[in-house]
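Everything on this sheet refers to the single structure shown next.
Removed: one protein chain of the complex. Kept in place: all other protein chains.
Chain nomenclature is as follows: A and B, assigned in order of appearance, with residue numbering initiated at 1 for each chain independently.
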Amino acid sequence: MIPLSHYLILGGIIFSLGVFGALTRRNAIAILMSIELMLNAVNLNFIAFARYLPQTMLQGQVFAIFVIAVAAAEAAVGLAIVLGLYRNFKTVNVDEINLMKW
Amino acid sequence: MTLKLGIFYFLAAFTLWAAAVVVLGKNIVRSAVALIFGFCGMAALYVLLDAEFLAAVQVLIYVGGITILLLFAIMLTSRIGVTTARVVNDQVILSAIAAIGLLVGLIYASTSGIPAMSGPPRLPETAPFLGRALLTTYALPFEAVSVLLLAAMVGAIVLARKE
Partner (left out) sequence: MLKLVWLVPILPLAGVVINGIFGRWVRERAHLLAVGTTGLSFLIALGIFLQVLTGRTLNWDVYSWIPVGDFHATVGFQADPLSAVMMLVVTFVGFLIHVYSVGYMHGDPGYARFFTYMNLFMSSMLILVLANNYLFMFLGWEGVGLCSYLLIGFWYQKQSASDAGKKAFVVNRIGDAGFLLGLFLIWRTFGSLHYAEIFPQVAELHEILAQPSIFGLSLVTWMTLLLFTGAVGKSAQLPLYVWLPDAMEGPTPVSALIHAATMVTAGVYMVARSSALFDAAPVSMTVVATVGALTAVFAATIALVQNDIKRVVAYSTISQLGYMFLGAGVGAYASAIFHLATHAFFKALLFLGSGSVIHGLGGEQDIRRMGGLRKHMPITAWTFLIAALANAGIFPLAGFWSKDQILHAAIASGHVWLWALGAAGAFGTAFYMLRLYFVTFEGESRVDPHVAHHVHESPRVMAVPLIILAVFAFGAGLFGTSPEHSPYYTFVNPVFRAAGEGAAHAGGEGAGHQGPSEFTMALVSVAIAAAGIALAYQMYLRRRELADRMAERFRGAYTLLLNKYWVDEIYNAVFVDFGKWLCHRLWFVDAKGVDGAVNGTSWLTVFASHLSARFDFRGVDGLVNAIADVIQGGSQAFKRLQTGVIQNYLLAMAMGIFVIVSLYFFF
């Protein structure tokens, strides 16, 4: 039997990688990709708990479905915004877009 | 080491390698493709966790929808093949510290205080189970998400429209 902690650790690693990417990647789309990674890691956690914890209604998996739905919506909107950014600034490198700089 | 464990490790390594490429890849397209692989790896892990329905949903939506979307966006916003620009920005070190710190915390949380449990030998079929749940107990969130998706669709169209 695979211990629960393995899944959790795996999820944690993927989540941390996603965090690192969100914080360091310059390309806006890459940031969105990192965010998708994070969401995926979270999903993994949910489903792992749904499998290993006594649940009556598989709440974990239900939640995971919702997460997926929301992730999709968010990806769509986010990419639309990125397109708008690109149109205005001719670049998708977020560290070059600092209109809100003091 | 059982077979299951070995498969788990293999899938885990695969997914991790894909995630690494996503995060550290110089070429953005390569990152996108690696993301596909990553999603697939995750789907396989779901199967390993007796969540077949979700694995299918994962592949359908994530791979078939989101990554396509990402690739579209990439096409529209960058010149493919430019790999000389820097990948990461200036705050690499701090981010690494933060991420590692977070990881440490998560590992610590994962390994302590959770009793070793195994759960039921095998889950029943999940699809009908989920269907029932979604339309009865979780009907409200379900409808809400529908509205959300509608809004997201409209929003995306409006935002991405050509002026």
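The rule we apply is simple: contacts are C-beta pairs under 8 Å (C-beta built on N, C-alpha and C of every residue); 3 or more make two chains touch, one makes a residue touch a chain.
In this text the structure is predicted, and so the values were computed from the model without any measurement.
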Partner chains on view for the chain not depicted: A, B
Of B:Leu16, B:Ala98 or B:Leu148, the one touching the omitted chain in the full complex: B:Ala98
Contact partner of the left-out chain, one of A:Leu8, A:Leu23 or A:Val77: A:Leu23
Residues of chain A (touch criterion as defined above) contacting the omitted chain: 19, 22-24, 31, 94-95, 97-102
Those residues of chain B which, in the complete complex, touch the missing chain: 89, 91, 94-95, 97-99, 101-102, 105, 108-109
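Just so we're on the same page, only the chains that are shown with their structure count from here on.
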Centroid distance [mean C-alpha coordinates] between chain B and chain A, Å: 6
Contacting residues of chain B [partner chain A, same complex]: 2, 4-5, 8, 12, 15-16, 19-20, 22-24, 28, 31-32, 35, 38-39, 42, 45-46, 48-51, 53-54, 57-58, 61-62, 65-66, 69-70, 72-74, 76-78, 85-92, 94-96, 98-100, 102-103, 106-107, 109-111, 114, 116-120, 123, 126, 129-130, 133-134, 137-138, 141, 145, 148-149, 151-153, 155-160
Contact footprint of chain B on chain A as seen in their complex: 1-21, 23-30, 32-34, 36-37, 40, 43-44, 47-48, 50-54, 57-58, 61-62, 64-66, 68-77, 79-84, 86, 92-95
